[in-house]
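Of the protein chains in this complex, one is absent; all others appear in place.
Letters A and B mark the chains in the order given here, with residues in each chain numbered from 1 onward.
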Amino acid sequence: MADHQAVAVATHGGGSGHATVRIYVHVAIVLAIITALEVATLYVPGIPGPVLVISLLVMSAVKFFLVVGFFMHLKYDHPVMRALFVGPLIIAIAIILAVMALFSAFVLLPRVVL
Amino acid sequence: MADHAAAAVVAHAAHDPNIGSTGLDNRKVGMWAFLGSDCMFFGSLIGTYLAYKGKSISGPLPHQVFDIPLTSYSAALLLASSLTMVLGLSALQESRVKKAAMWLFVTAMLGLHFVLNQVYEFTTFVLHHDLKLSTSLFGSSFFVLTGFHGAHVTGGVIWLLILVMLAMRGKLDARDYTKVEIAGLYWHFVDIVWIAIFTVIYLIP
Partner (left out) sequence: MATQAAFMHGSKAETETFWGTVWSWLTTVDHKRIGILYGTSAFIFFLVGGIEALIMRLQLARPDNTLVGAERFNELFTMHGTTMIFLAVMPLSAAFFNYMIPLMIGARDVAFPRLNALSYWIFLSGALFLNSSWLFGLAPDGGWFGYANLTTAQFSPRHTIDFWMLGLQILGLSSMLAGFNFLVTIINMRAPGMTLMRMPVFIWMSFVTQFLLVLAFPAITVALILLMFDRFFGTLFYAPAAGADPLLWQHLFWIFGHPEVYILILPAMGIVSEVLPTFARKPLFGAPVVIYSGILIGFFGFGVWSHHMFSVGMGPVADAAFSISTMLIAVPTGVKILNWIGTLWGGSIRFKTPIYFSLGFIAMFTMGGLSGVMHASPPVDLQQTDSYFVVAHFHYVLFGGSIFGLFSGIYYWWPKITGKLLDEKLGLWHFWAMLVGFNMTFFPQHYLGLIGMPRRIYTYAPDLGWNFWNLVSTVGSFLIAVSLLFFIANVIRSLRYGAVAGNDPWDARTLEWAIPSPPPVYNFARIPHVQDRDDFWLTKYGDGHGGAPRPKGAPVTAAEIAAIHMPPTSFWPLLLALAVAVMISGLMISMVQVAIGGLLTLWLMYKFAVELHRPAAGHGH
């Protein structure tokens, strides 16, 4: 029994809490709703481009962090895990943006054509 | 105080070589490091897609070939599979191995359904829209990006089915929580990459 408990403690890696099945189901429902909203936004007539893009990005970011925080348990986990994921995520996003700028995906950098 | 805790952990670690001085499991730390790395991998592929977006000189355009309803359904499948995954993990923690195996199997099947949808989508593109790897920059970047994501999903499905098989043979129980947990982390990651791809590639015009 002590062993079992030790295993349970160990396997939760010092996490300070734990999401319950109820929370998981609630998160899943929220994810489904947001997905439906995302698709619906696409069909809003006359929606300006930037508004569409920004609202889609915001909604997908919320979904992203809900899955990472709850399903992947990062909200409750040791800060080391958070650092191991968030650091590279920031670098990856920064590089995506830099590459987009360098390839004139948005007109930010006037480019010399030789 | 810190040293006291450290000593306790040392004593504990003597029982389980996977638990380190931080009290964390090596495999879990390793998996998070891997997922961070995979962010860079998919980041590079997404960056490539975005760099070439709108620059194809021929071939069908994205909005001409994308089937948003189908893709939304696929996105929902993966989100649902993330739920079934944590339900399976939860069941395993309570030592309900058969129930855990069932949820893992459902997760794998949802993932398999996703992959089959991808296969259907790819086939449609090739046969009905004449969009192949070699057709245009869009064809190249789309298929490689989503193809590698699909390969990740396939790998995850295989991993889950192996876990199911081990469980059915009585070789998986609550002791293996961490092993199933890291499979879950990988699976959720594959889901969030799709969240990004779905939005950035399919939804954003």
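Keep in mind that, in the parts below, a contact is a pair of C-beta atoms (placed from the backbone, for glycine too) under 8 Å apart; a residue touches a chain by one contact, two chains touch by 3 or more.
The structure displayed is predicted, hence computed values, not measured ones.
Enquirer: Quick one: say which of B:Ala51, B:Leu112 or B:Leu131 touches the chain that got left out.
Expert: B:Ala51
Enquirer: Hey, which subunit B residues sit against the chain that's not shown?
Expert: Counting only subunit B, the missing chain is touched by 2-3, 6-7, 9-10, 14-17, 20-22, 24, 26, 29-30, 33-34, 36-38, 40-41, 43-45, 48, 51-52, 55-58, 133-134, 136-137, 139-141, 143-144, 148, 158, 162, 166, 171, 176.
Enquirer: Need a quick check: the contact residues on subunit A for the chain that isn't drawn.
Expert: Looking at subunit A, the ones touching the missing chain are residues 80, 84, 87-88, 91, 94-95, 99, 101-103, 108-114.
In this text, only the chains that are shown with their structure count from here on.
Enquirer: Please report how many Å separate the Cα centroid of subunit A from that of subunit B, as a whole number.
Expert: Roughly 14 Å separates the two chain centres.
Enquirer: Could you please specify the touching residues of subunit B with respect to subunit A in the complex?
Expert: Going through subunit B, the ones touching subunit A are 12, 15-16, 19, 22-25, 28-29, 32-33, 35-37, 39-40, 42-44, 46-48, 50-53, 68, 72, 75-76, 79-80, 82-83, 85-87, 90, 93, 174-175, 177-178, 181, 184-185, 188-189, 191-192, 195-196, 198-200, 203-205.
Enquirer: In their shared complex, at which residues does subunit A touch subunit B?
Expert: Residues in contact with subunit B: 3-4, 6-8, 10-11, 13-14, 19, 21, 24-25, 27-28, 31-32, 35, 38-39, 42, 49, 52-53, 56-57, 59-60, 63-64, 67-68, 71-72, 78, 80-81, 84-85, 87-89, 91-93, 95-96, 99-100, 102-103, 105.
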